[in-house]
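Here the complex is missing a single protein chain, while all its other protein chains stay put.
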Amino acid sequence: MIQIKKILSSKYMVTLVWVLGLILIWELGATVIEGTKRSPENVLPHLHQILASVFTTNKVNGTQTAFQIVLSNGGITLLRAGIGFVIGAGLGFLLALIMNLFLPIEKILFPYLMMIQMIPILGMAPIVLAITKDINKSRIIIAAILTFYPVATNTLAGFKSVEKEKHELMYSLAASKFEIYRKLLIPSSLPYFFTGLKISAPMAITAAILVDTLQGGAGLGTVLSQSLKHATTIYIFWQIVFLSAIIGILSFYLMVLLEQAISPYKRKKKK
Amino acid sequence: MKKKRYLRWDKQSATTVLYPVIFGILLLILWQTQLLHKLLGADTFALPLPGRILRIIFDNGPTIIENIKATVMVAVGGLFFGSILGYLLGIIATVFPKWGAGGLSIASAISAVPIIAIAPILNNLTKDFSDVANVRSMFAKTIVVTITCTAAMSINAYRGLNELKPYSLDLMKSYAASKLTVFLKLRIPNSVPYIFVALRVSVPASIISALVSEYFAEFIIGVGRQIRENIVLAQYATAWAYIVVACAIGIIMYGILLAAEGALLKGRK
């Protein structure tokens, strides 16, 4: 019992040291910038300044403080990111499945899936906008498009990673295609699927913020771009930088938790 | 628009190239005849016809090449440094599992910060790097791509270095192999396929982040910058010409990756 506690505490220690190290480097940089630049808050403010901006009660527009603005817009963006992520992940898995079932489809689609990733959001947005006529729907669709690729590639790699012997075993057991997928392919592709999810969950957040900037309205990206254009306090920008990093990490760990909950296949032990 | 990839593979490779090309031609026909527009409900304004796009590409060859050079340099440079950094992180995480895991999560945390937030910060931070705007912009853009490529590689490298074949580690131990030998003979070779998994994600990501970082750069150059300028000015045909160029860069880089993967992983299976 004590030992477990020890390990836990040491693990926290590690993270703590990492964080402290980063803070040290940041503060060092901020001190230098403070001495050399006229408006250091635009380049690298001190962490305590950012923290102060979170807790201040000064209103930056008619009704809200900087942090209230960030939070209320963060909720909107997070919701879009969530919907986009679920659609994207589902689509990615489905596509991987279809591509694995029908080889020609894989051959046809794969290069184009990659190509879609290459189309900058800016190019995609006017088309999606022209189709949906609604900026918020467009935002969700684009977030989904941007997140499905890691899931699709990783899951497909998972399907392909199954050893020939196992296939042959299933075949010798006269398993149907459905059974092969249910009992062999899908379970053994799960770790890969989750790798994809772990990559694309933070990406969904990034994507949601990115698509916010396309047009005015509400959302983290919108206020981020306002802040960057100095239409409001720059600390909103710095708060969003931290908030998006925190949400990104949380989304990553959410996927880890999900993986542990769903798949009993490997509890830390290597096969 | 679709370039054939000449890769010396087995018979299968013929269909690998042929299928997408046929599909592409079909798509182009649908596009040029505007059936695609009807299908999507878009107009020729938001989705200009391929003929017009091609003409713009041919009309502006030298300018486009100039922009491609800038973008590719940033993307490849960032991909290179990011991948090396990511792999090093993976190694460190394997050697010092306790300390490395923290580093991995920090890396993924940083990669979760949106590029559009990172790019302007770096633009400001690198102001003093050089007196030449082009050089300091290049520097800032390359760091942005480096950051985005690090996370994917570090996570995959870590997996590749640790998810070994059953009993292989025990076998090495029974030979009384040193840690270094285990690394050189077992872990690193084992991680090679994982490197390619990472690259398959980070090659497209490197190009995207190169394009986005160009939006904010001080020096006006690059395929991404041209896309943005033209979209904002409502010149969609020109914007699409650059989008096609961006796709072409992506496909060629991906093709090179596949060829390298095929060559390196040949004897494995």
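Letters A and B mark the chains in the order given here, with residues in each chain numbered from 1 onward.
By definition in this document, contacts are C-beta pairs under 8 Å (C-beta built on N, C-alpha and C of every residue); 3 or more make two chains touch, one makes a residue touch a chain.
By definition in this document, contacts and distances are computed from a predicted model.
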**Request:** Out of "Thiamine pyrimidine synthase", "Iron complex transport system ATP-binding protein", "Membrane bound protein complex subunit mbxM" or "Acyl carrier protein", flag the one the UniProt entry gives for the chain missing from this complex.
**Result:** "Thiamine pyrimidine synthase"
**Request:** Sort through B:L47, B:A75, B:I115 or B:I147 and give me the one touching the missing partner chain.
**Result:** B:I147
**Option from B:N123, B:N156 or B:S202 whose C-beta touches the chain left out** = B:N123
**Item:** Where the missing chain touches chain A, by residue
**Value:** 22, 25-26, 28-30, 32-33, 35-39, 42-44, 60-62, 69, 122, 125-126, 129-130, 133-135, 213-217, 222, 225-226, 228-233
**Message:** Need a quick check: the contact residues on chain B for the chain that isn't drawn.
**Reply:** 45-46, 52, 55-56, 59-60, 63, 69, 73, 77, 81-82, 85, 89, 92, 103, 106-107, 110, 113, 120-131, 133-135, 138-139, 142-143, 146-147, 150, 216-220, 228-238, 241
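The definition used in the following text is that only the chains that are shown with their structure count from here on.
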**CA centroid of chain A to CA centroid of chain B, Å** = 17
**Message:** For a test of understanding, state which residues of chain A touch chain B in their complex under the given definition.
**Reply:** 10-11, 14-15, 17-19, 22, 42-44, 104, 107-108, 110-112, 114-115, 117-120, 122-123, 126-127, 129-131, 149-150, 153-154, 157, 195, 198-199, 202, 205-206, 209-210, 213, 221, 224-225, 228, 237, 240-241, 244-249, 251-252, 270-271
**Item:** Residue numbers on chain B that touch chain A, as the complex places them
**Value:** 2, 15-16, 19-20, 22-24, 40-43, 45-47, 98-99, 101-103, 105-106, 108-117, 120-121, 124-125, 151-152, 155-156, 159, 162-164, 166, 169, 197, 200-201, 204, 207-208, 211-212, 224, 227-228, 231, 236, 239-240, 243, 246-247, 249-251, 254
